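Report on the structure given below.
Missing here is one protein chain; the remaining ones are kept as they sit in the complex.
Here is chain A:
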Amino acid sequence: MPGEDSLERLRREGRIVIVGASLAGLRAAETLRAEGFGGSLTLIGDEPYEPYDRPPLSKAVLLGKASADHTELPRLRAVDATWRLGVAASGLDMAGRRVRLADGGEVPYDRLLIATGVRARPWPKEAEAQLDGVFVLRTRDDAVKLERRMKIGPRRVFVIGAGFTGSEIASACRDQGIEVTVAERADAPLVGALGGVVGAVAADMQRENGVDLRTGVMVTGLEGDSTGRVRAAHLSDGSVVETDVVVVSLGATRNTEWLAGSGLGAGPRGIACDAGCRAFDFRGIVTDDVYAAGDVARSPNPLFGYQFLSLEHWGNAVAQAEVAAHNMISAGADRRPHMWVPAFWSSQFGVNIKSVGVPSMGDEIMITQGSLAERRFTGVYGYQGRVIAAVSFDNTRWLEFYQRLIETGAPFPPEFETVDRRPEGRQPVPADFPDPSLPTHGPTVTLSGYSPGDRQLVFTPAHP
C-alpha cells in the first residue's frame, strides 16, 4: 500500500519538529528514537536551557536544598536531535508545513508536535508588574531570581493567589522563617482544585504554620517606592500590607499566541486534539501531521464524559508525549489513545497532597479514610452517583485503589467499610467548589467542553 510506503519513509528519513523543549518535548523525542524513528529531529525551545524539571522550583530550590541550574531532566536515551534553544517559535504555516522562528528562520517538517506548555499569568497591571521585587514562578530563571531574593532575608513575602504554587511558596517561606502573607480571592487555599471542604484544611495548615492568610480578598494594587521597588500591597478590604517581595501566583496561560492565524484549533484554552493527540484545525477537522501534548493540549477523555480536559500535570505530560510520539510514526490501526487518569501531587507544610481524577467535577466529597482534623485523610469526590476523583493528605499509598474506582465508574458514595473510617466519613457533604465563572488561580485540571467534532472520534484500542 502506498500509505505504508510513505510511513516507512517517514520513519526512515522524515523530518519531525517538536516545538517546546521541556518535559513533554524531551520525552516525545526519546520515545520517537526508542520506537525506531531514524529521520531528523529538531527541538525548538524559547528558553536557553536544556529540558529541566519544574516541580522542584517551588519546593527544594526555594528552600536552597537544590540549585535551579541542577534540575535538568534525566535523559532516558540519546535523542540525536538538532536543538534550537533560546529561540521561540513565532508562527505556523500548516499548508507549507513550516514552523517560523522569532529570529526569522524557518524549520520544515513532515510531522509536528506542539508541546509549548503554559507560562505564569503575570500581574495584569503592567507598571506594577515591572516593580523591583515582583516575581512570578514558572521557569528556572524565575526560581533563581526569587531564591536569591529570599536568601537576603526579606521582611515579608506577599503571595497573590493560594493555588498549589502559591501555597508551596508560602510553605517554603515559613520553612525558612520568612514572614509571609497570602491573599486569595476565594474563601480558602486550593479551592479551585480541591473545593472548600479540603480548602478549609489547607487554610488551617497555613495559619498554624504562621502564614498570614487573607481570604475572600482581592489585591487592588501594588505600590512602589521612589526607587521603583515594591513596598506594599493594597487589598480590596482596604488593608495595606507592607512587603518587599511579591510573588504573583495566579495560575497559567497557555502558550498558543504564536499559532494565531495558523488555522489550527488553538486558543486561550489550549490546542484541541483527539485522544490520539492529533490537533484539530479551527473547523474541528482533525489534522494528521500536527500533534499536541502536555499542558498546552486539551483532549477528550472517555472517563469524564468525553469532555475535553486540559491537564497541567507532570505525569500527563510524560504519558501524552509518549502516546503522541508513538502515533506520529504509526499507521492508523497501531495508534493508541491517551486515556490518562489525571493525577498530581504537591508538598507543602510537611504534608504530601496527591489527587487522582477530576476533583473539580465533583459535587460531593466523602472522607473515606482518616480525618480532616488530623490532616491525614483520603476524600472521594462524587459526580452524578459515581466516583470521579479522590484526594489524599499524607495517605498516598491508598490512591491506586481509588483510581480503580474512578476507572470502573464505581458508585458514589462508597458505602463499604474501609480501614480507618471515622464517623465523619459516613456521609457525603457538598464539595463546595466556587462558581467557576469567578476568576481565581483556577484548578490544574480544566474541563474545556466538547469537541466540535466529537462524533467523528473513534477510539482504536491497541488490543481489541
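As a convention for this text, contacts are C-beta pairs under 8 Å (C-beta built on N, C-alpha and C of every residue); 3 or more make two chains touch, one makes a residue touch a chain; residues count from 1.
Everything below uses one rule, namely that contacts and distances are computed from a predicted model.
Chemist: What name does the UniProt record list for the absent chain among "Putrescine/spermidine ABC transporter permease", "Ferredoxin-NADP reductase", "Electron transfer flavoprotein subunit beta" or "Cytochrome P450"?
Modeler: The chain we cannot see is recorded in UniProt as "Cytochrome P450".
Chemist: Consider the whole complex, including the chain that is not shown, and state which of A:W398, A:F412 or A:F433 touches that chain.
Modeler: Answer from the full complex: A:W398 touches the omitted chain.
Chemist: Go through chain A and note every residue touching the omitted chain.
Modeler: Here the touching residues of chain A are 368-371, 374, 376, 378, 397-401, 404, 416-420.
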